[in-house]
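Of the protein chains in this complex, one is absent; all others appear in place.
Labels run A, B, C, D and E following the written order; every chain starts at residue 1.
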Amino acid sequence: MDPIVLFFILGVLAGIARSDLRLPASIYEFLSIVLLLAIGLKGGVELSKQSPGTLLPQILCVLMLGITLPLIAFPILRYAGRLKRPDAASVAAHYGSVSVATYAVAVAYLAAQEIPFEEYMPLFVVVLEVPAILVGIILARGITRGTPWGALAHEVLLGKSVVLLTGGLLIGWVAGPEGVEPIGNLFFGLFKGVLALFLLEMGLITASQMGDLRRYGLFLAVFAIMFPMLSACIGAGIAWFLGLSQGGTFMLATLAASASYIAVPSAMRMALPEANPSLSLTASLGITFPFNVMLGIPLYDALSRMLQAGG
Amino acid sequence: MDPIVLFFILGVLAGIARSDLRLPASIYEFLSIVLLLAIGLKGGVELSKQSPGTLLPQILCVLMLGITLPLIAFPILRYAGRLKRPDAASVAAHYGSVSVATYAVAVAYLAAQEIPFEEYMPLFVVVLEVPAILVGIILARGITRGTPWGALAHEVLLGKSVVLLTGGLLIGWVAGPEGVEPIGNLFFGLFKGVLALFLLEMGLITASQMGDLRRYGLFLAVFAIMFPMLSACIGAGIAWFLGLSQGGTFMLATLAASASYIAVPSAMRMALPEANPSLSLTASLGITFPFNVMLGIPLYDALSRMLQAGG
Amino acid sequence: MDPIVLFFILGVLAGIARSDLRLPASIYEFLSIVLLLAIGLKGGVELSKQSPGTLLPQILCVLMLGITLPLIAFPILRYAGRLKRPDAASVAAHYGSVSVATYAVAVAYLAAQEIPFEEYMPLFVVVLEVPAILVGIILARGITRGTPWGALAHEVLLGKSVVLLTGGLLIGWVAGPEGVEPIGNLFFGLFKGVLALFLLEMGLITASQMGDLRRYGLFLAVFAIMFPMLSACIGAGIAWFLGLSQGGTFMLATLAASASYIAVPSAMRMALPEANPSLSLTASLGITFPFNVMLGIPLYDALSRMLQAGG
Amino acid sequence: MLSESRKLITIVSESALEARLTKDIEALGAHGYTIVDARGKGHRGVRNADWQQAGNIRIEVVCDDATASAIAAHLKQHYYENYAMILYTSDVNVLRPEKF
Amino acid sequence: MLSESRKLITIVSESALEARLTKDIEALGAHGYTIVDARGKGHRGVRNADWQQAGNIRIEVVCDDATASAIAAHLKQHYYENYAMILYTSDVNVLRPEKF
Partner (left out) sequence: MLSESRKLITIVSESALEARLTKDIEALGAHGYTIVDARGKGHRGVRNADWQQAGNIRIEVVCDDATASAIAAHLKQHYYENYAMILYTSDVNVLRPEKF
């Protein structure tokens, strides 16, 4: 098992055992900034080698993926799960969007096995982050009623994760491979170490979310495991349709399967304050994230191999 | 002189001169987390190469060391030093346990001279951390009276330093040398730099502890220098008995000579609140730590060479 | 364009767009501590190779530079700019002193082009930091009136930046090239990455300072661009007179052109509290710093080449 | 010297609301505010500041009676239903009444 | 609107006691608490929060009179002798009295 996953497990166990271990909030923030920039930079460097002609259709398909996923999740949550309308919409938005931490673990997973993939994929992370939020709000409210769209757009598009990913992409794109080389020791050389520390804290946070699990019953737990697997299939299907490599298919499957726990919660708190934030976080952080990191990723890897072999 | 010791001296001087230099508390915390994990990981990787047959007798001897040291310290403190019973017990517990920072400086010291040692030694750090706490409490209270043993065990065994050291050991042990390689840039490549920054802050903290020195009189100062030298001899003796290498003898001597300033103070605050915490910290942080870092380590090196030559 | 400058621009744009991106204050502090130590260490290592005979005249000339610059700035600010006496004196002190961040960007600039320079130059940073503060206070008050010189000397000479630079210089000087090698991964290997993150936050801070720009009118903006160019010429002239290399000439020009935003504001707040701190910061952080980082540095490079070619 | 009395209104709520709350407070006529980061527990459970979504802020505003009432009414109407929030007021004496 | 009065009890003590104090406060009937990290000086010397052992926390609890008295009595009995701690109470008006 990848040692970074062991760090996550250490965090979960320490959290469950109520250890006083904690990464200071400012350090968690710092590590996440470094990860977001590193992912953006790496993607940007690769981006400079792509032609817009290849990218545009891919971007459009990924955008469709981000719109479709919450539209599938919503009726399941609302009718099978009997969640209130805003809660169903909010959870749907979380699962339509992505988790950068899961993406980072997937990157490390491929690196450990030396499997190549379309390295400009961070672009898709940005593209997937936003649309599910809009879909979620419209699902809860319709288009007409008084959503503060301006303030919301500001919150989402200028939120930390979008700015750092996009900023990193642009800097990497402008600077190119030689340009980023002198800052590579920090952003690339330390990537896995930083990710390990980050996952340690994620484990601690996950453990504290797990406490609420009982409150929300079995349906949520089942949804939080089954829906990502469905999403992964859809994501892998689109990747196959786009002709991505096996590594790329795996990445898009994992992205689809991941659920947001940063950008979407903030946006929902603002746009759908009547939705229960703890419900969504328990699902995405307390179940889906650990599931993906520990079991999902090998599954999606197998899935992408099957598709590649079959195709 | 090793530059990391110079960082410590810089911190002490800046502190004494009342400079406004400070590492933020969250950074101090972060650096200590990295050091503890790094030490644990390194030890764990080596552990995977050892057989339980060699380790078990060593662990038992080291355990005895951790029980014996406070039992020797207590009567000295109580009768020669005329400390109150809980104070004597608390100081004894500090000196029976270990300081991970001192261990780290010793590791760097050997690395600079390219002297090998039994690299699974972090195991002994964990083994030495706990027993002196129990001995200290029993010395103060006896076994019968109302110590909250359950809460205390939780506090000690799930305290930050035990969790990180043990977690690091286990991760290193499971992952093995190739497994930890991708996170090596952070945990091993930066080790000495992180240690340098950590020691800078330790110097500042030490300087602030030195202020209280005058309050507690000469006996404490003498004890805080002489007792570590005695402990070092006992530690070195045990190492010699176990047939450890010269490097290993030096390490065990240094571990024995070091005094806790993290785990034990926390535990004593909980289990022996009537003991004066500032008394123990002044001794262990204000005197013993700088003594060990600047003078003790070369002394214990000489000691281990003598033993090795003699044996 | 150097990617570290792109990080700065990213910060400025994110700040202007009111993104919620922020580096935690403790991280900003940490990064600045690492940069100051790294700069000091590097300088100290080189210092050990110099003879006092070469250094002393250079130090004296640089000292003169630090005294002269505020004496030139003051009448401009007071009579052309019609600032109140304490404000004129305070701004003059800012521009007589230096900005370590600007120095770091200049170092990275030369490194990217592989241009050598007198690497003991951090010594000049320290030498330039202090005198302008004294000159500023005397310009505002004369020598006689009740300045708390003792407290002030303490504040300045034991301030974070002087202690870390001087400490780094001394450690580097004592430890020498091999001594600092084991801590080189952190202090030298990560230098540009740390600088990039630091400049990201500097950009955010700069953007927040720019808001006050309108308040202070055109004169201040013009001064904050023109005066550094004048200072750069004077600095370059002195470097030429001292026979420094082209790289060294560029560095001294940049140092002269830079304006303090750490040590001097603190000192002025203490010694000249009636001076408006926001006025000086708007000039030095809101205008001069971005100007130097984005446009000034290439200009001063051209200037130093001309001088070198001409001389 | 400290004879002039004012209201001190203290609000504890979610960190995420900082920008909106300070805007509202200023719009309702307060001349300033002071914020510290906090953690805590209440009807909406533990908010332990482990990471950004989970922290509180504690806002203090010194103002006159009318402004205090206006702030309390506004927050009750707009935030109480959906956000973690408590609010209380007390009497304080100030040094420079013209500032508040 | 803010006519209902309650007690505000403020405790400053050692960070190390956080878990125990909050447990006690809840057990004694308080419905919530707010904590901020602090530093300070008192009879037991400077506690400057340089590192973990040396920091304070400042806990605030809004509650009724009886709970406030119970908390004060409990803390006095169990912590005052051996720990750095101060405690004071004041009167506040609250918006939703049913919460406290």
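Keep in mind that, in the parts below, contacts are C-beta pairs under 8 Å (C-beta built on N, C-alpha and C of every residue); 3 or more make two chains touch, one makes a residue touch a chain.
Given the structure is predicted, the values throughout are model-derived calculations rather than measurements.
In the whole complex the chain that is left out makes contact with C, D, E.
Mapped onto subunit E, the footprint of the missing chain covers residues 10, 12, 36-43, 56, 58, 68-69, 72-73, 75-76, 80, 86-90.
Although one chain is not displayed, subunit C still touches it through residues 22, 25, 28-29, 201, 204-205, 208, 262, 265-266, 269-270, 273-274, 277-278, 281. Panel shows subunit D; residues 1-2, 6, 8, 22, 26, 31-37, 62, 90-96, 99 of it touch the chain omitted from the view.
The definition used in the following text is that only the chains that are shown with their structure count from here on.
Under the contact definition stated at the top, the chains bordering both subunit C and subunit E are B. The chain with its Cα centre farthest from the Cα centre of subunit C is E. Work out the mean CA point of subunit B and of subunit E, and you get 35 Å between them. Within subunit C, residues 24-27, 185, 189-190 each touch two or more of the remaining chains.
For subunit E, residues touching at least two other chains: there are none. Every pair of chains that touch is listed here: A-B, A-C, A-D, B-C, B-E, D-E.
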